[in-house]
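The complex is shown incomplete by one protein chain, all other protein chains being positioned as in the whole.
We just call them A and B in the order they show up, numbering each chain from 1.
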Amino acid sequence: MAKRTRTTMLLMAVLLLSGSSLAACSKSGGNGGQSAASGSAAATAETGATASGQSGASGAASPAACTNPVELNMFVDATWYPFQDWSGEIPEAITKATCVKPKVTIATDDKQLALMVASGDLPDLVVSFNFKLMSDGKLSLPYNEIFPKYAPEVKFDPVKEFVNTVSDGNYYAIRNDFSTEAEWKANPYAHMMVPGLALRKDILEEVGNPAIKSLGDLDAVFAAVKKKHPEMTPLILNPNWQRNYFDAQYGAQGGFVDENGKLIYYLKQDAVRQSMLYMNSLYRNGFVTSENFAYKNESDTEQMVLSGKGFAYTWTYSNADRLNADGKGKYTFVNVAEPLSPQAKIVSTGTGGLGVYVTKDNKNVEASVRFLKYMFSEEGWRLGEWGFEGTDWTMNSAGYPEFKYDPQDLETLKKKGVYWWGVPWESGVGMALSSYKAGSETTRQGEQYDKIISFNPAIGMINPDNDSPEQIIRTNIDTMVKTEQTKVYLAPSEAEANKAYDEMLKKADKMGIDKLEAWANSQYGTYKEKYDSLTK
Amino acid sequence: MALRRKKTFEDWSLDTFIFIALLLIVAVTLYPFYYILLITFNAGTDTTNGGMYFWPRDFTLANYNYFLSEPKWIRALGMSLLRTVVGTALGVLFTSLVAYGLAKKELIFRNGYFMIILFAMNFSGGLIAYYVVLRSIGLINTFGVYVIPGMLNLFFLLIAISFFRDIPEELAESARIDGASELRIFARIMLPVSMPLLATMCLFIGSGHWNAWLDSAYFVQNEGLRTLTYRMMQVINQTMVPSGDAASSSMSRTHVTPFSIQATAMVVSIIPILGVYPFLQKHFVSGMMLGSVKG
Partner (left out) sequence: MFGILIAFKDYRISSGIEGIFTSTWSGLSHFKELVDDYNFPNLVRNTLTLSLLKVAFSYPVPILFAIMLSEVRHTALKRFVQTVSYLPHFVSWVVVTGIAYAFFSTGYGIFNESLLSLGILKKPIEVLTDPGSFYGLAVTTAIWKEAGWWTIIFLAALAGIDPALYEAAEIDGAGRLRRILYITLPGLKSACIVVLILSIGSMLGGGLVGSNFEQSMLLGNSLNNERSQIIQTYAFNVGLAQGRFSFATAIDLIQSIISLILIFTSNFIAKRVSGTGLF
């Protein structure tokens, strides 16, 4: 007995020793300041903003040699963010230019931010999609106060200020991936992302390469493919882009829709009904399998297409290009570049994605503003997103960048630290320019669809607060639709599909869709007026 | 000593039945596991095509490379080891100590304690309140947050109590008569007798610590304190970049899919457990050996 205890003790001691020695050995993890102390007990205190005696005086002009960059804690609320830390030649260059070095933490779980907020332990900067949560005077400092104070020369586009303003009249971020209509028009090479449909080129040619000008033509192609290749599924739907492509063809929008000046919730649009009925017809004609609606992972569906199980695939406008690149040349894909119906239209209501929020606990607002100012500037975010001008990229005379490195190779991106640290500050146009490629399938479709896009971010600004009765109604309706729409898609006949759709409308009525619309309309008038006044 | 006995028909049929049943169980359990192993050695993108069952179709070490290319792993591994050892030791000792006390019928407020235990098992004040409590004790962002809250494992507390209750009183009685203190009785008699229970607790609590990552996510900001499983979650999360972003296409270039990476993470984390398990297994297999017929 004693012997056994001794061996167990020995085993434990060995494990403990190896554990502490491994924990103590500090590999340079990119963050300078990794302590080599023993891995147990008292944690090394967070190195907050070090030397506060910063010469933060010089604004735009390159600061005098920055010896002690200000460290700011930056939390990125996106679990999938490909960059884990602030390392690489590009981030270093940014630090040199701003004398700020962010200490990055990427979220591993969606609840982390909420926990931070509720407990009051906020970092200096928060990068998050959660506009409603962070645009709150209790949590963040408003841009319209800190910028005039520390960087009065910065002037944001008034439309951008507008779409980020909340009910207390302040704006707490200028979110990324947004550009004004004027910006889009001024950059003919920037094409907004739209849903896309890609087809296998070889099979298309097998069935005679017919012109596809309407949904009817598309159906005919699917039928021909089905006959020639019965083992193949004519159409595979990307789980995240199931109906979007067809919605666009019918002119159906999501969220709130402006119909003759008044807002209705998308379910009430006739175009949505038509689009769903079309999905149903796809199923009834055997162009789409029912199992497709159970898939959740788009890499799975992509693989199916790449291994030859499907003829057509729904995704974004970079569909064909992506498939061609990922498939390594086994098959070639082409986009259906032109809209397939005169009704086709897309209304862009987006107001932006990621925002960089300066929290109330921020230790060094001046440095933060300096940092943000640089990243918002053309020079700054281009450095972050594209790299060094000249060595990494050059601006083509037509107005788009040409890269000297492969922007699709994640390894290169990681090593240089380029692209993802520019993303939080990229404009919609900027993001589109990054992916421009002359003659590519993406561009071919982008050019065609530019013609059917119109802008109305005023709608995008209408968003109920968390826990408000309107938000509850909206969530209930959306959840219900997600559950019930499959009944429409898989109905055995058009009549029954219609009936299922009516059922959905009835349920939505019971849930209070009218109240939701009324609430939205009460806000729409003011927003639309203000937006129009800024853009005329 | 060994009873010599002919194998009866009953013996035979029972043995055969059990044998077949066990064989089925092994097949059903082992094959999917083998399949998982296959996946880790197969290119993720190829696996999605299905149809691969016995041998990797597109052999690759890319899945493992994807993990091991992270330099911070060594430290995280060390942290996990440390945490598991300390946490398990504390947990098992503390819980069994408390259980022993609660097993005694003479304990005052015994029913009260039980009420508290049951209440705590079922109710929780929620994540936010928990965080606040941890913060006020000063455990946030320290190593302690890994091992201290888990010291009393309520589930095992209840199981251990019932175990201790089953131990015949005479064992303790005779020792008491000989003048041994309660602590001595506990250490010298109770613990050794309950080896199977302790071994089980070590296994369950230990694997719990080894696999835990949520507390590393929620309650720790110091990068040096991160555990291995936390790092794994980070890697897994990064495979799920939402599409529509130009650079996300670079993911599929690597032939790695979220599924193949998750499978790899799982295999990597199970290896230590497999390593430790044989040491614990003898504790609950040994008892049975004595009870069966020597053939």
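To be clear about the criterion, a contact is a pair of C-beta atoms (placed from the backbone, for glycine too) under 8 Å apart; a residue touches a chain by one contact, two chains touch by 3 or more.
Quantities reported herein were computed from a predicted structural model and do not represent experimental measurements.
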Decide which residue listed in A:153, A:205 or A:291 touches the omitted chain of the complex. A:291
Considering the complete complex, identify which of B:41, B:163 or B:230 is in touch with the unshown chain. B:163
Residue-wise, where is chain A in contact with the chain that is not depicted? 110-111, 114, 117-120, 130, 133, 136, 138-139, 289-291, 293-296, 300, 309, 466-467, 471-472, 475-476, 479-480, 482-483, 485-486, 490, 507, 510-511
Residue by residue, what part of chain B touches the chain that was omitted? 3, 5, 8, 10-11, 14-15, 18-19, 21-22, 25-26, 28-30, 32-33, 35-36, 39, 47, 49-51, 53, 111, 114, 118-119, 121-130, 132, 155, 158-159, 161-163, 165-166, 196-197, 199-200, 203-204, 207, 211, 259, 262-263, 266, 269-270, 273-274, 277-278, 281, 283-295
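Methods note: only the chains that are shown with their structure count from here on.
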Please report how many Å separate the Cα centroid of chain A from that of chain B, as a whole number. 37
Can you list the residues on chain B that touch chain A in the complex? 45, 48-49, 71-72, 74-75, 77-86, 89, 127-128, 131-132, 135, 140-144, 192, 213-214, 216-218, 220-225, 230, 233-234, 237-244, 246-247, 249-254, 257-259, 279
Under the stated contact criterion, what part of chain A meets chain B in this complex? 1, 8, 11-12, 15-16, 18-29, 31, 34-35, 39-44, 46, 79-82, 84, 105-109, 111-112, 115, 118-119, 121, 193, 238, 240-241, 297-300, 302-304, 306-307, 309, 315-316, 318, 322, 325-326, 407-410, 413, 419-420, 431, 434-435
